[in-house]
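Working notes, structure below.
All protein chains of the complex are present and in place, except for one that has been dropped.
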Amino acid sequence: MTAFVGRRLAQALLQIWGAITIVFIALRVLPGDPAELILGSQATPEQLAELRAELGLDDPLPAQYISHLQDVVRLDFGDSWRQGVAALDACLERLGPTLVLSAWAMIITVVLGFVAGSYAARHANTAIDHLISVTSLVGQALPPFWIGIMLSLIFARMLQILPSTADGSMASLLLPALTLALPFVGWLGRLVRTGILEEMNQDYVRTAHAKGLSHRVVFYIHVLRNTLVPIVTMLGLLMGYFIANGVIVEVIFAWPGIGSLLVDSITFRDYAVVEAILTVITLCYIVLNLIVDVLYAYLDPRIQLENA
Amino acid sequence: MTGVLLQVDDLAVEFDTPKGPLRAVRGVSFQVGEGETLAIVGESGSGKSVTAHTLMGLVPLRARIVSGRVTIEGRDVTGLSDKEWRELRGERIAMIFQDPLSALNPSLTVGYQIAEMFRRHRRLGRKESRRLAVGLMEQVGIPDAERRLDDHPHRFSGGMRQRVMIAIALALDPRLLIADEPTTALDVTVQAQILRLLRQRQRADRLGMIIISHDLGVVARAADRVAVMYAGRIVETGTVAEVYERPAHPYTLGLMRAVPTPRDGGAPLEAIDGQPPDLLAPPDGCAFHPRCPFARDKCREVDPEQHELGPRRASACHFAEEVMTGVHTGHG
Amino acid sequence: APGGSGTGPAAGGSRPLSAAFYQAINDLDPHGASAVDEASLLANRQIYDTLVGRDGDKPAPRLATSWQQPDDKTWEFTLRDGVTFHDGTKLTSADVKASLDRLAKSDGPQKPLWSMIDTIEAPDPLTVRITTTAPLGTLLANLTLAFILPAARMGEAGFFRKPIGSGPFAVKSFTPSAQLLLEPAKSHWAGASKLPGLRLPYIPEASTRMTSLQNGEVDVTWIIPPDELKRLQGVDGLRIESEPGLNYFLTWFNCGREPFSDPRVRRALHHALDLKSIVSNLYGDAATVMDAPIPPAVFGHAPQQPYAYDPDLAKKELAEAGHADGIKTSLMWFKDTGPLATELAQSIISAWAKVGVIVEPQQIEKAAWIKRLTALDWDIELQVNTVTTGDADYTLGRLYTSEANRMGYKNKELDGILTEARTTSDQERRKSLYGRACEIIWRDAVGVFPAALAATYGLRSTVQQFVPVANSQPEFRAVTTS
Amino acid sequence: MTAVRTTPGRSGGPAPVLRRLAALPLRAHLAIGTVLVFAVAGLLGPLIKPYDSARTSPPDRLLPPGARLSDGAVAWLGTDQVGQDILAEVLAGMRTSLTVALVTVLVGGSVGLFLGLVAGYFGGWADGIISRVGDIQLAFPSLLLAILLAGVLGPSMVNVIIALAVTRWVIFARVVRGSAIAVRDREFVDSARVMGASHGRILLHYILPSCLPPLLVAATVQVGLTMVAEASLSFLGLGVPSSQASWGSTIAEGRDYLASAWWIAAVPGAALALVVVSIGILGDLLRDTSDPMTEL
Partner (left out) sequence: MSTPVMDEPILELDDLVTSYRLTRGIGRSGGEVRAVAGVSLTVRAGETVGLVGESGCGKSTVARTIVGLVRPSSGRVLFEGRDLSTLPAQEMRLLRQDIQLIFQDPYASLNPRMTVAALLKEPWRIHRGLVPRERWDEEVRSLLDRVGLRAEHADRYPHQFSGGQRQRIAIARALAVRPRLIVCDESVSALDVSVRAQILNLLKDLQRDLGVAYLFISHDLGVVRHICDRVAVMYLGKIVEVGSKDSVYRHPSHPYTQALLSAAPSLDDWRDDERREIVLGGDVPSPLSPPSGCRFRTRCWQAQDRCREEEPALIERDTDHPVACHFPAPS
């Protein structure tokens, strides 16, 4: 177990290093210079040069890279020039809302996805099954922002039953979480459906019936548990998607999350914040995957952590 | 023979396939008595498994019982409801499958899967069920049962898993045990262990048992009586001695001659030519006639009925007597 | 949960007034990197105070009750007595000196405004004396951006996460570019606010912002997108107020580059545009066609004779300039520079196409736009500019000099006028000098100035005493709700 | 017209294909029909309804479907916020959106195919490096990576394709690697090795054919998802520049008019949904039939 976690952590470190490097390369080669954005269009060349030197933008790239890595190890991404605070703080302040939103989206997806998926599996190849499958395709075919704006128009502007922006209430969570979840409800539903159908064909299900167990017991105790195994891995991925897709939803519903901050920070070349955010998201992602792996091993005893 | 445990009359099962109905079982009749082991042999696809599953009320997906009656301990079970079947399965009749790994739920402990029998059927508590499960595991020869109870199936070897399957099947003292190729996935030495265990349990509890196999050797070792299946029909029945010594159907004869024996001295085997028939469109007359060295015009036209050759000895060949003597003259 | 203590649309009397501007408040440091962002200024106006304010196009007393100029380069301000910061300490001349010193030393975008400051002295607690290296006509206008901080505390770490000022509202909580939550200061020299609180959420998506105004999540929001104006006017429970603004679209020609070094070409392109039709179709009431290089609300504005829409004349002039076969050029802008910017750009491009000027549209990203703009690496560009101080110097004096060289246009005469206007403290004189500058810029067609945007406010009917202002930085002290 | 004849004893041939086509479920026909209609419209669109981003007409802004324009033409699907005919814009946008999606999938697919084959077949350090790079990249949610790249590169069609293709190759590489590994140890590959076949031959004749069907299925799915992703980038202002009509940018720009001029976003939105759903259905069908064993 410890060996497994150790190996996974080594892998995680590698991933983080890779992520930091990708971000560094991407940000340093891109056109646009924070000094100009900071000083605005009225700055003199001398002022610009001074600020660039101060920001360390004049050093050769390898030197910048090394010192950047050193800083990152100390969790020091520098200050956000736009907010005037440590980039990491600026980022962590926004992480909470994103996680809350993603968690709710996850709950909605899982509940609706499992209900739809098991219903479709039980009624495989009926009209309702096809309907569910087409609906799920439509859910993924519509741009998430379109779904979000429509939900907002219908429930907030026309019906006026739900708030359209984050105001701290539970009700204000509903629309953004739903927007985030909807495209994936059908996706998960299809996954659950095929999972169940596949599992139903397994020999052990036949054994369970031969044991004289009721359909409920066979389904809930034998089949569902095994269906969960592959799906749990997907859920880790899904949570990652939610954190990332949050960008769009956060913009629409003025949700104070990490995604909208990221987009702003890229636009304004707030390198420190971009780096902090991407590192934090990568970390979340990696931690999630680690949790998934452990959960996976718990659910599926065939996977042994020791020699996974 | 004492009481009849199982009586099957003219059972026929069809699959709905895109290419039309597939007649997997075509009028099968046999009986199994208390303390008796019936072996069903036949090549792949001859309908052995479908027959066995139907006996358990586990009619496969897209399959349908076309005709026939199945009586278990005198009770007609053909039209039972789901709930009634559930009370029968495990309690009165039980089943063991070929591949003991895939037949066990990979994510539940072995102990749970055994104890489940007591918990669901007998409504016993967790502790009590566990205690009984340990007892069962010891009975089927799993060493260190107490400790292994909480292991998952993948930690057991093939032979041990099959012992677990047997424990599950025997948990509620059923009267009839169906074993569908119980040792095919196992090594010879382990196969010997399992066959011995089955035989012991069957004798001790005076179980009625159906053992399904394509291995004539296994059948010879494990069974009292044999039913040979070909293309969805039983073509010959009798005691092991009767059938092995004097096959009464050309197919049985062919099977026997296709198996290498120490006595053949490496001489070429007498293979059965041709392919098993397409069950979507079985040939007219006797299904075996295209491959049969004895075939005549009658065989091409009339599908032979089972006919008695003696007490509980029957063959579905128009020329059974000829075949029986043929064996004698051919292989002195 | 995120968002702080706001409440849903149905909540009752004690909820804070919710006012959503269309830009994000990133930072509460009034001297920092975002010091001239309109959103930051909006926040700063509630939290801090300045020595001088504006009343129409005239300076008005705020923290300074009066001022005089002992000589051309010296200004003396008398402070209001009894002003306190939110923590109860008194605001004195030491605070003013410290704040102005900090501002002058800052690296932020206000730096150029304060480069001519020589010394700042605080001879007594209620007097501040500023000397400049040369006469500085714009000092009062610049001071409307100089927010005063408590000297003793402004250096504290983390001070600007929950800063203290002497403005009408104190900070309760702040999430950058998400939400600023304010509560009324206990006392204010002009009278304490009666609002239970003030919430300034940032709602990036225009349609969401409109939705939240309509379902009551937000009480005030501005700027209203032009296309929403008409629709909102008919909605129950809402009212629209608008005021000529300080924001305007400008389209510079790169006058240092062929073919735009030729004023005939620039004028021809002017004639090719039917700005009246374009602006009224696109913006309706939300913008007006400009008649000078700066909007009417700005001090120093002088109306000019509009260029007539005359495509034939345009073609003729182009031919005269040697471009009878037309011109191939490009127009660059970034997407969010202003409302309907892309649509405006497309309309302008279409109109020019009709006189044979083929313009490649270059909608680029803001950072790249700035880089190219300052490097003069462009043919034509479109942007929204803001006269932040409300004084023509902020725009004309800063951007149109040969030294600034922002669009390759160099004119010695104009340089002289602009320098004089900056260094004169006689406001009447300044006004006429800027009028002259407007004329030169207009005549030489340094750029096209398509539209001045109105500051349009949408309010719930419950909001009273709200004063719409040109600079998009309304004060909420006097606002009440019914 | 030549008669179609079938050779007895042979599988394949045109007649069975037609028969198989006829046996497909209704939704498959609908999906194929939709895709065909859109393909034809995309090809002929510029001939029917030319689109020019520089031809705006402010007086004709925001007209509802069926309205008459100032030049007398009828805008059957309405006009947008600069007075462009939505029909023309959607037709032109389809070319952009489909080009972006197809090129992205083609580029990502080719890179993924190559790397996946190498990783899956050779294993060892090549696999180690490729898989690790893939892991690193997957530690980045794909939308974020696309945002970062598109933000960095600036809005242009090529950049959108680059940003999206970079996020896709891993998916394809994983699919290919998976099937390559599955096939690599199959007995028929071993028998080719025993025969003395070279790596190149095995890769080309044995591994590649087995990797293509799952790759094709993944590609179909990704074409749809890429179109949606392109729209999302447009929403954030990082997509194809507005001078080049694309469904994504039209939907994104129409979002402010959903309450007043719904047709701007609804028409391309519906088109996008239709195409993506149709492609999705086709992908499902492909998935169901891609195994040659099921052709029996």
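Should a chain be cited, it is by its letter among A, B, C and D, assigned in written order, with residues numbered from 1 in that chain.
Throughout what follows, a contact is a pair of C-beta atoms (placed from the backbone, for glycine too) under 8 Å apart; a residue touches a chain by one contact, two chains touch by 3 or more.
In this text, all values refer to a predicted model and were calculated from it rather than measured experimentally.
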Sole contact to the chain not displayed, among D:Leu30, D:Ala192 or D:Leu286: D:Ala192
Given B:Ala24, B:Leu255, B:Leu279 or B:Cys292, the one touching the chain that is not displayed: B:Leu255
Among D:Gly33, D:Pro46 or D:Gly128, the residue in touch with the chain that has been omitted: D:Gly128
Residues belonging to chain B that touch the chain removed from view: 43-44, 157-160, 187-193, 195-196, 214-218, 220-221, 240-241, 244, 254-262, 264, 266, 268-273, 275
Interface with the undisplayed chain - residues on chain D: 9-11, 125, 128, 132, 186-188, 190-198, 201, 205-206, 209-210, 292-293, 295-296
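Assume only the chains that are shown with their structure count from here on.
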Distance-to-centre winner among chains (Cα means, whole assembly as reference): A
Relative to chain C, chain with the most remote C-alpha centre: B
Chain B and chain D, separation of their C-alpha mean positions in angstrom: 52
Two or more partner chains touched - positions in chain A: 30-31, 149, 153, 157, 251, 267
Contacts with 2+ other chains: residues of chain D: 151, 154, 255, 258-259
Chain C residues touching chain A - in the complex, by the definition given at the top: 1-9, 24, 26-27, 29, 32-34, 36, 107-109, 111-112, 158, 160-161, 175-179, 201-205, 207-208, 210-212, 214-218, 365-368, 370-371, 373-374, 398-399, 404, 406
Residue ranges of chain A in contact with chain C within the complex: 30-33, 36-44, 47, 50-51, 54, 81-85, 90, 93-94, 96-97, 100, 149, 152-153, 156-157, 160, 163-173, 251-257, 260-261, 264, 267-269
Chain B residues touching chain A - in the complex, by the definition given at the top: 53, 56, 58, 82, 85-91, 94-95, 97, 99, 102-108, 116-117, 120-121, 152, 154-155, 165, 168
